[in-house]
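One chain of protein is taken out of this complex; the other chains stay put.
To keep things simple, chains are lettered A and B as they appear, and every chain counts its residues starting from 1.
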Amino acid sequence: MFSILTDLLPDFLLRYWPALVSGALVSLKFLAWAIAIGFPAGMGIAVIQLNGPALLRLPVIALVEMVRNTPLLVQLWWIHFAIPILFGARSSPEVSAAIGLALSSACYFSENIRGGLLALPEGQREAATGLGIGRWCLWTRILLPQAIIDTLPASANTVLSFFKATSILSVIAVPELMMTAMRISSRTADPIGVLTTMTLIYAVLGGGIAFALRRLEAALMLRSRR
Amino acid sequence: MYKWTSFVGAIAVSVLASVSASHAQSNDSLTDIKTRGTLRVGMADSVPSQSKNPNTDQWEGYNVDMAQNLAGQLGVKLEIVDASWSTLIPGLVAGQYDIAMSDLFATPKRAQTVAFTNAYMSLGFSWVVRADFPGDDAGKLNETSITIANLSGGAMGDVIRKYAPKAKIKEVASDNVFSPHLEVASGRADATLMDHYNNLQFLKQEGGKKVRILGGDVQFQQTPMAYAVRPGDQRLLNFLNTWIAYNQTTGLSEELRRKWYGF
């Protein structure tokens, strides 16, 4: 059993480790993008779903349902080909991936935040209205911060699942870790070794991200209690 | 209420998406390329034909050199657009590039979606079998007890069906060309058919000890490979066919084949 593992390691690692590093960096870059765009957009979507005008609310709900009820693989594929047709502009794999990932993560984050908003006591809104606090202030200073803090564990799960989902970007040829591993494996004809190494890299990076998220969660929870 | 409205919304979005997908393309790319000053070529990874070097992030291979020559002949710049094997042709049809220059096997079914050029090269096939497969007779593969792995989509499936109609064919859908070899190495299949070059590559590896090439070094069929353009793009297609024939006359094709394939 161990001979299999030791046989796997050499050769391609020596030759292609820079590629694996840059592939991992691309994966992390797309994850950062999915959070940076998806999280604020998710907040907006959650508020619109709960409190927006009907004209805006219905398409947003339809979008969230479409995204959550179909596989990301198929969505990415569609976006990659719908963009040039709808807007007449060409789209590189990176651009399509960025749009697809942000759209998808926004919908998933919005579901977390919406759940948090629903769980807040009704009385808060009434009290705020009674005190003459404006709607903008009510949502941005009172309701959203509480909902975000309350649903941090769910959002941490969403971040981790999008870290894994970056591997699906390989279907439209984004040079992230999975795609890089595939490229190396077809050059070295050693798929098992390359895929095992790739899985280990994901495990280590993901473990680091999970750890960082727990620390962040603890820090934010502590601050909110003060 | 919620259920009903979101359902209607979802239907509306999907109808919009499918209607807009029937948008038409320009059908004179040759003029477009000249006015644009750039030749856009779509490529999907396949060693040694065309692949992105993971370390340098640059495309290299037979078809990359060919594409450079093509751009030179047209007097324009070359832009290579990354694709995967499942986005290569849809990307061409959607107008993201002018030509798909990858080692495509032309089949009549596929030719209903794209227009293929004449063959630019042909590649010999060989059988890879389990190391303990008895003898060197390919006729033994035509048995109901035999399972043959096939990389889905290529021309190999039809060739396998012709030579071993009785055998069970197991289609593998993957961007990894060595998936069928792994099927044989792990004992899930008895044989696979692949181009000789890739077979030799796999034999050099760890998993290669569990397989062998039937009959040693025998390549038994030459299969032509072609480039693809959008259907109706007749001027570009004519130009490409002339260019391919010209390259065979000047010896460029042979020179590049030696450089990348080693024969």
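Assume contacts are C-beta pairs under 8 Å (C-beta built on N, C-alpha and C of every residue); 3 or more make two chains touch, one makes a residue touch a chain.
One rule holds for everything that comes next: contacts and distances are computed from a predicted model.
Colleague: Just go with whichever of "ABC transporter ATP-binding protein", "Glycine/sarcosine/betaine reductase selenoprotein B (GRDB)", "AarF/ABC1/UbiB kinase family protein" or "Polar amino acid transport system permease protein" UniProt uses as the name of the absent chain.
Modeller: For the chain not displayed, UniProt's protein name is "Polar amino acid transport system permease protein".
Colleague: Which one, A:Thr70, A:Ser92 or A:Gln146, makes contact with the chain that was left out?
Modeller: Residue touching the absent chain, from the options given: A:Thr70.
Colleague: For the chain that's not shown, point to the residue among B:Ala67, B:Met101, B:Val128 or B:Val172 touching it.
Modeller: Spelled out, the listed residue whose C-beta touches the missing chain is B:Val172.
Colleague: By the contact definition given up top, give the residues of chain B that touch the hidden chain.
Modeller: 3, 7, 10, 14, 18, 21-22, 86-87, 89-90, 93, 107, 109-110, 112-114, 152-153, 170-174, 179, 182-183, 186-188
Colleague: Name every residue on chain A in touch with the hidden partner chain.
Modeller: Within chain A, the residues that touch the unshown chain are 1, 4, 65-66, 68-75, 77-78, 81, 115, 118-119, 121-122, 157, 160, 163-168, 178, 191-192, 195-196, 198-199, 202-203, 205-207, 209-210.
As a convention for this text, only the chains that are shown with their structure count from here on.
Colleague: Between chain A and chain B, tell me the centre distance in angstrom, where each centre is the average of that chain's C-alpha atoms.
Modeller: 33
Colleague: Under the touch definition given earlier, write down the residues of chain A that touch chain B in their complex.
Modeller: Answer in residue numbers: 7, 15-16, 18-20, 22-23, 58-59, 61-63, 65-66, 77-78, 80-82, 84-86, 90-93, 170-173, 175, 179-180, 182-193.
Colleague: Which residues of chain B touch chain A in the complex?
Modeller: Those residues of chain B that touch chain A are 2, 5-6, 8-10, 12-14, 17, 20-21, 23, 44-47, 51-52, 54-55, 57, 81-84, 86-87, 90-91, 94-96, 175-179, 181-182, 201-202, 204-208.
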